[in-house]
Structure formats: C-alpha cells, structure tokens
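Below is the structure I would like to discuss, written out as structure tokens.
Missing here: one protein chain of the complex. Every other protein chain is in place.
On to chain A.
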Amino acid sequence: MSDRRRRIALLALLGVALAGAPAPSRAQTVDAAPPVAAAADPYAGLTSPHFEAIAAAVGRLGTEGAPQAQAVLRALSAHHLFVAEDGGLYVREGESWTDARTGAPVTSAPAGVRAVRENNRVRGALAQAMAGQALLAGDAAARRDAAARLADHPDPAMLPVVDRALATPHEAGLEAPLRRARAAMLLSPGAPATGEQAQSAAVRVLRDAGGLDARAVLARFAADETAPAEARQAAQSAIVTIDRRIRLWSLAQQVFYGLSLGSVLLLAAMGLAITFGVMGIINMAHGELVMLGAYTTYLTQKTLMAVAPGLAAFSLPLAVPAAFLVCGAAGMLIERGLIRFLYGRPLETLLATWGLSLVLQQAVRSLFGPTNVAVATPGWLAGSFQLGGLTVTLDRFAIMLFAGAVMGAVFLVLRRTALGLQMRAVTQNRRMAALMGIRTARVDALTFGLGSGVAGLAGVAVSQIDNVSPNLGQGYIIDSFLVVVFGGVGNLWGTLAAAMTLGVGGKALEPLVGAVSGKILLLVLVILFIQRHPRGMFPLRGRGVES
C-alpha cells in the first residue's frame, strides 16, 4: 500500500516537474491520487509561524508534489513567498503578485503580508526538496549536484525520487552518486525495511565511496541497535576501512595546509628579505606596508564596483599592480624621508620605523575607521575542489601559486637585471659600488621601494583570507622577522625554505598539541636552532659578510 502510494506520489511529482506542468496533466494527477496531506492543503504548513510546520510542508511538497510545488519552492528559496493575513500565499516578482496556490496573477497587492519564515531547518528541507526536483528535471550539471547533495544528506523520504532517476536513462557520471545516495538512504533512520542483504550491499557501496559523509551514515547505522547484527558488523568494519583511507589522505592534507601557511609566510617575509635581508634595515613598519596593500585592494574593488560593476570579478588582478605601485611609492618616500638619515644606526632605525608603524596605523584608522572593511572574494576564488581525498580550497591554492610567481619575479629582478646587479653591488660594498659610478642613493631608494612593493603584494593575498583592519600588519611582522632570521639573512632561498619549514612544522604540531602550545613549541625550536646556527639555515658566506 505504502509502496503504491509512493509510486503515485512520484508520478504526481514528475508531472509537476516536467516542463512547467501544463494545466491538464496537473488536474489529472491531483484527481488521480490526492495524497493524504495534499488533500487538506499541501501549502497550509507554509503559513504557520512555526518552523517545524514550515519545514514539514516543504518536505512534503518535495516528495509528494502539488500543482504549484516547483514554483512555490523556487519562490521560497528566493525569499519571494509571502503570507497574507487571511492565510493566502502569494509570490512577489518585482511589483506584481501571484497567488501561489493557483499561479494566477493578483490585481491588487494582498493586505498584511509577511515573508514566510525561514531558518536553518527550513533551508535544509528546502535544499533537499529542490535537489529532488533538480534530479528529475534539471540539466546534467544540476542533476549531478543534486545527486551529490542527496548522497551527503540522505533522507529516506527521497528514495522514490532516486529510484525513479535510476530507472530512467541517465548519463554515466550520474550512476555512482545515485547509487551512493540510494545506499545512504537505505541505511538512514526511517528507511523502508529492505532486508539484511540489501543493507549489507549498501554498506559495501558506501565503503567503496569513502569520505566523511559516508562515514557519518555508516556510524549512525552501526550505532542503531534495531538494525540486523551482521549488517552492523559490516558497517563497523567499513568504518575502519574508511578511517584508514582518511588517515592517509589527512597526512597529505596536513602537508597542503602547511605549504599554504608557508606561502602566506613567504609572501609576508619576502619584502622583508629584501629590506632587512639585503639592505640590513630593521623595518618595523613592514607589517603596515602589507596593511596598505590590503587597503589598496579594498579601494580598487570599491572603485571598480562604482565605475564598472561588470568588471568587479577582476578587481584582484588589477589590485596586484596597484598595490605594488602604491606600497612601492610609500616605501621610497619612507626611505628618502626617514631611513636614509639613519643608515648605520640600527637602534634608531628600529625606533623610528616602529613610530612610523604607529603613525600609519592611526592614519588608516582615522581615514577608514577602526572597524574591518569588507573585501569580497570573487566567485572564481570561492569554494574548494576535491583531489582524491584532498580538499583543496581555491583561495589558499591561488595564494600558493601567487607566492611562487612573486618569488620567481623577485629572483629574476635580483639576478637578471641591471638594477638587481647594482643592488647587490651596493649592499656588498657601498664605497666600491659608488666608485664604479653607481648612484647608491638612488639604488637604496629603489631597493627599499621594491621590498615595500612586494609587501604590498602580500597585502593583496592576505586580504582574501584575513581581516582588513588597521591592525592587520601587527599579525605579520613577528612572523616575517622570524622567517627571515631563521632562513638566513640575505638569502632568498633561505627565506623560502624557512617559510615552508615553519608552515609545515606549525601545521604538523597543531593537531598534536593544540594551536597555542604548537605556536610556543615552534618558537622554542627556532630559538634553539638559532642558538646553534646564529646565521640561520642558509647563511651567506664570503668576505663581504662581516662588514
């Protein structure tokens, strides 16, 4: 009986889902099999003030269907569904209103409307119902997404929808997620009794699929005491298999996290590797130059939003040169205006640049306010993709690539250009370089500008993963010095190695001893290392070093 009703309800749903549900077929399906709930009023729950009733109504609309189910669900997900005082349901599109129950337009705006209430529970039911609809009527991509969603959020009430999708011809890529969804549903509470064999088969499907969501379903099934013992045993051993696989992948995952943290450190430290490492200036305002870069990103995005909203997605590629130029110019200004008077007096430089960092912070605070500013993440950087069992988040991945590119560019400038040659000449032997006709003052300004510009580039990257506030720089200054000193002053390769070592090391310690102790432990290890190797991992050698 329940099987038959389910099939009829499914037919009804299919009727609705197919091509906007023309009127005659709608009447027919409703006449042929009025589902028990639908007979009363399938939409009544939506008008309730209680989330429970709303979620239940959404669920029923998804599985049993009703004449206007698809349109109503779509309106609800777009916040276009309203309840009037008299219990009428209306969809608002711009200024025009339609009666949600019949789809007929309404001439005058209904009185006393309020939006249908939503919370996570309703949103969850809605996503589920929409997935069911997409599975039967969507295009290939929508169907694949829907099948994956149903597999990750198994609800046995959706079983007929999945069965139906499996029975109709479908593309090869859909088979696996559908099988997975079906298996997960069979093992979820409230599933129809299918017998031990079917359950064991479902366990095998999930075991082979693997992943955290499959593990969650199996764990719930294994803990269910009403389930047959043998199937539970199978689920238990499937969990062990999945866990083993997850552990292996999680090692790779930790390395990815470490490299990702390392590339952020590398970006932040690279500018300092030039100003401190090559020039020997202790620049305490380095973090603030990173902050300026992040604010430049914010301004670029805001300007683009106002001038050409269509190009807003490209604000980041535009912010890269902008931040480099702004921070490079700021750096040259700092060098010409302040630092050049203090060459050879490290303590005064330290104090002066520290004061400068406070001035810059407060200036930005007065200009933009003390609160964070919102830098949006463009669509192409949001989300993540799966690489085997590895979750690769796009923003972090992009930062890794960006750090590599910046590193390469800096290396080319230092090794392959006339400016780079002059820079190295001036820093190694200033007097000799001057005698050769190099304008040392100009080279100093350009070198400091280059380091500052690279700090600005770090700001662009950091704006995607961190707060953009006047305090942004303070979070990076200590780490930057740590990286440069640990790697070996004056050596870019050392900076790279140190950043990656600190990144991977930090991420390896974090799950073992916690984030707070991990950080302390890492600092202790670095201190011990520098005790033994005061010049860092890759010390510079040669005659010029001592002077």
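Definition applied: a contact is a pair of C-beta atoms (placed from the backbone, for glycine too) under 8 Å apart; a residue touches a chain by one contact, two chains touch by 3 or more; residues count from 1.
We adopt the following convention: contacts and distances are computed from a predicted model.
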| item | value |
| --- | --- |
| Choices "Urea ABC transporter substrate-binding protein", "ATP synthase subunit b", "Bicarbonate transport system permease protein CmpB" or "Anti-sigma factor" - which one is the UniProt name of the chain not shown | "Urea ABC transporter substrate-binding protein" |
| Which residue of A:Leu212, A:Leu248 or A:Val524 touches the chain not shown here | A:Leu212 |
| From A:Gln236, A:Gln253 or A:Thr440, residue that would touch the chain that is not displayed | A:Gln253 |
| Touch criterion as defined above, residue of A:Ala198, A:Ala376 or A:Leu525 at the omitted chain | A:Ala376 |
| Contacting the left-out chain in the complete assembly, out of A:Ala127, A:Leu350, A:Ala434 or A:Leu540 | A:Ala127 |
| Touch list for chain A against the chain that is not drawn | 51-52, 117-121, 123-124, 127, 153, 212-213, 215-223, 246, 250, 253-254, 257, 260-261, 264, 361-362, 365, 370-377, 382-384, 391, 393-396, 465-471, 474-475, 507, 510-511, 514-516, 519 |
